[in-house]
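The chains shown are only part of the set, and none of them has been moved.
Which chain is which? They are A, B and C, in the order written, and residues in each are numbered from 1.
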Amino acid sequence: MADMKLLLNDLVTANRILANENVLDSFGHVSIRHPEKPDRFIMSRARAPQQCELNDLMEFTLEGKVMGPTPAPGKPYSERFIHGALYEARPEVISVIPFSVVKGSKLRPLMHMAGPIGDDINVWDSAKKFGDTNLLVTSMEMARDMAKTVGKRTVSLLRGHGCVVTALSLREVVFTSIYLEINAGIQMRAMSIGNEVQFLSKGEVDIITKGRSGFTFERGWENWCNRIGRPYYPQAMEMGEGFSQTDPSG
Amino acid sequence: MADMKLLLNDLVTANRILANENVLDSFGHVSIRHPEKPDRFIMSRARAPQQCELNDLMEFTLEGKVMGPTPAPGKPYSERFIHGALYEARPEVISVIPFSVVKGSKLRPLMHMAGPIGDDINVWDSAKKFGDTNLLVTSMEMARDMAKTVGKRTVSLLRGHGCVVTALSLREVVFTSIYLEINAGIQMRAMSIGNEVQFLSKGEVDIITKGRSGFTFERGWENWCNRIGRPYYPQAMEMGEGFSQTDPSG
Amino acid sequence: MADMKLLLNDLVTANRILANENVLDSFGHVSIRHPEKPDRFIMSRARAPQQCELNDLMEFTLEGKVMGPTPAPGKPYSERFIHGALYEARPEVISVIPFSVVKGSKLRPLMHMAGPIGDDINVWDSAKKFGDTNLLVTSMEMARDMAKTVGKRTVSLLRGHGCVVTALSLREVVFTSIYLEINAGIQMRAMSIGNEVQFLSKGEVDIITKGRSGFTFERGWENWCNRIGRPYYPQAMEMGEGFSQTDPSG
């Protein structure tokens, strides 16, 4: 399969995996930077991720302008600005997911699989600068303010709205999102019994993040594809730093 | 499909969606005001919502009197009075759901999707006026007392019994009920870790409520239909206030 | 279908419903008193309830003696004594379920569907009289001690082991068990956020218990049958006390 077709197919699969693994419900969206035109990104029309099909994919400028026709009967996500502003501020970012559900603040990694969410997750509160709104990010002005709060982080929370995850590939963004959810669930349960929770140290987070590689992402991706009956197209796998001859994720 | 047939079909679908999305179990009921006779409403015979079929639908006066035959082998829900009293007190209300499960008091919206549940959810305790009962609403007298407590609210809780949700359309009542459940779950988990929860401000609730529109409801409805294998019949979509050209729900 | 055949079929269905609705896992058992020989009861051979078939059903004396052959390749549940001792002590009891999972003490009804579990659920601790054991009830001596603790209650908990539910029919015992689980879940969540929980009053429990009737049980039973693809055989439905012309369970 040609690279572009494969990538679009993977984007459809990513939408469905995120719904099936309970990261997104009827709302939320995942995008990829266009592989040949870095000032464009690709995302579904406004539709529940579980229903996403190839025909739903649309191309946007980084300012959120629709390039080409909008697939009937829909419209673009009004929150396409979130994606554009992050691709604009972070040239290295290839994929973005804003979640639809908030899980709480002070989220920190406590298990090795979730290390790469980072140990300084912060919260963007739209009310600080924009006062009472419907909590959506409906303009580039809001989106750029949010992108400034995200900075170089992998994950930031949006108050009353959800969170945003950035990554260097589509598989990585899906992987990080799923383990962010799992980590949040474990952290909540740990805190609900009054324990002082032992989080990963900054050193551990750094080593895990550097060591995570394609091989690990493939293992999850193959499994998540099979769980929803989507075809699995393997990618070339590389090992992460510091893992000679062995698979970094046990 | 003719409008009336479409509406009845949607009511069957609503019953099944509410069961599949874990809002109702074997009990609970959803009704719509009759589109041509505003002093009538339509609701299933007493049957688990997951099993509801077209033949189960019955017509009632606002006082809960059965108009026409009762489908074998059943009886009407004894709690049809809840529905009648709300249609009587609130001419604008088109659809009503009383839930079967209580989730706790002091429920307040903390995420944007649930904003329209309102920021002053109150509790009707049948014991206050009627003493020890089986906690069901089995007469118009009880139902009217309950409707008075509900007032102009979208949501009220019924102590030891569940809650009641009112809306301007069938899709809206289903949408609100599902996000009410999700909001309650997040609020519980947030409170269980001892955090002071930051709820939406009154201004945010107002803006979100005004901005929510048919387009948002359709996105959820299509998804919930597909998840249970029911046909999806799209409705004309309008945008909400304050959302020029964009979809209000990100 | 002849009555006896219907009853045995329903007992198989009850086993599977209890597994599907997450009341039992691979362990736990449900029995019925023999409809023609009140000094006998009927229960599956020792097998996971989800796998129970007609051929697995066995007949026992109230002392747990096997009457007739044991279906290959199994053995009876060693805990058949629990069932025998309860039928022996409570002539009115027709059906018994001991659960496999403990949920905590001080369990009390807080929602109307669960009212009949009663407002004085107590705990039988095998260690009090029998010291360190494997916590199973492996003799009539232990079982009779347990039955004495149960007394006239509908539900008692067994420390570190589970609970026992008694009822006047198979459908009632299944119904009570499912809502016992739901009530326990709601109570736990309510307590985890530090609220003082408002339980049902004794008067409310009494009224609900008297009013619960065949009609209500049928509604749940039909739904639970359909959810596992088992045929549903309706029973003659009667209304409960105090519910003229209407269905007591909303």
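Here, contacts are C-beta pairs under 8 Å (C-beta built on N, C-alpha and C of every residue); 3 or more make two chains touch, one makes a residue touch a chain.
Model, not experiment: these values are computed from the prediction.
In this structure file the homo-oligomer totals 4 copies of one chain sequence, with 3 depicted.
To be clear about the criterion, only the chains that are shown with their structure count from here on.
Here the C-alpha atoms of chain B line up with those of chain C after a rotation of 90°, rounded in steps of 5.
Inter-chain centre distance (chain B to chain C, centres taken as mean C-alpha positions): 33 Å. Chain centres here are Cα means. That of chain A falls 46 Å from that of chain C. Counting only residues that touch two or more partner chains, chain C has 192.
Within the complex formed with chain A, the chain B residues making contact are 110-113, 115, 182, 186, 189-190, 192-195, 198, 200-201, 203-204, 206-208, 211, 215, 219-220, 222-224, 226-227, 234, 237, 242-243, 246-250. Interface residues of chain B, counted against chain C in their complex, comprise 25-29, 46-48, 50-51, 73, 75-79, 98, 100-105, 127, 131-138, 159-162, 188, 191-192.
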